[in-house]
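Here's a slice of the assembly, chains where they normally sit.
Chain nomenclature is as follows: A and B, assigned in order of appearance, with residue numbering initiated at 1 for each chain independently.
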Amino acid sequence: MTELTVRTSKREEIVDITDQIQKVVTQSGTQDGVCFVFCPHTTAAVCVNENADPSVKVDILDQLHRLIPPNLRYHHTEGNADAHIKAVLVGNSLFVPIVKGRLKLGTWQGIFFCEFDGPRTRHVWVQITPSISQ
Amino acid sequence: MTELTVRTSKREEIVDITDQIQKVVTQSGTQDGVCFVFCPHTTAAVCVNENADPSVKVDILDQLHRLIPPNLRYHHTEGNADAHIKAVLVGNSLFVPIVKGRLKLGTWQGIFFCEFDGPRTRHVWVQITPSISQ
């Protein structure tokens, strides 16, 4: 397992981590397999979405903020209950195929770290398994 | 990795792709393993849910539409910002166990492609890994 570091600079922020994860894949020497990405935090998440127009990231954060506002009456009183709920909705684990030594993503896709309670220094864990030739 | 084609016929549509994925599993000859399903699009998703009563699919699309309406003021101005956000909430990757050469799903489960910005010709990527005998 490889641990990556992601530094976030705002309370809510979506950070492209595709290049960092590709480096792990390259260093592993894996040609065909599956790359697993795990977020070990409970107020952050990982997702795959558009890396072309940066306004998509703004819309994702805006709408999550609208649906799960931070100022409701929550039972968890640390001021980040909304961040926990957003993390559950977006999810803390994902995988991406590896083909010919490269992360195989769709044309417009990137891998993103979603910060919901920053700014913080965060981590992402990466694992790789071989796949069956098909 | 095997690429499947999914043709959608509406802007928002949930299409059962279980049989297409079972064919990939069968052709691989895998008896025990994990089947990984990846959606390479940023305005579509994949999920596992009920394949018995088709009205469940209608409810899922209706409620996503209510929560993330297409006509809000979005920063992304291509008219499909809602589709990106729905894709992040539903998720673009999932896996299903393979046992004795078959996808092992719950009684009422099917694997679905979720179109949020169709109609389009879409793709789904399938990979298989062996599992440890337990």
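By our rule, contacts are C-beta pairs under 8 Å (C-beta built on N, C-alpha and C of every residue); 3 or more make two chains touch, one makes a residue touch a chain.
Every value quoted in this text rests on a predicted model; they were computed, and no experiment measured them.
Chemist: Since every chain is the same sequence and 2 are placed, give me the total copy number for this complex.
Modeler: 3
Just so we're on the same page, only the chains that are shown with their structure count from here on.
Chemist: Looking at the complex, which residues from chain A come into contact with chain B?
Modeler: Residues in contact with chain B: 32-34, 47-50, 53, 55-56, 58-60, 62-64, 67, 89-91, 94-97, 99, 104-109, 129-132, 134.
Chemist: Inside the complex, what are the residues of chain B that reach chain A?
Modeler: 1-2, 24, 27-28, 30, 33, 36, 38-42, 67-68, 72, 74-78, 81, 84-85, 87-89, 91-93, 95, 125-130
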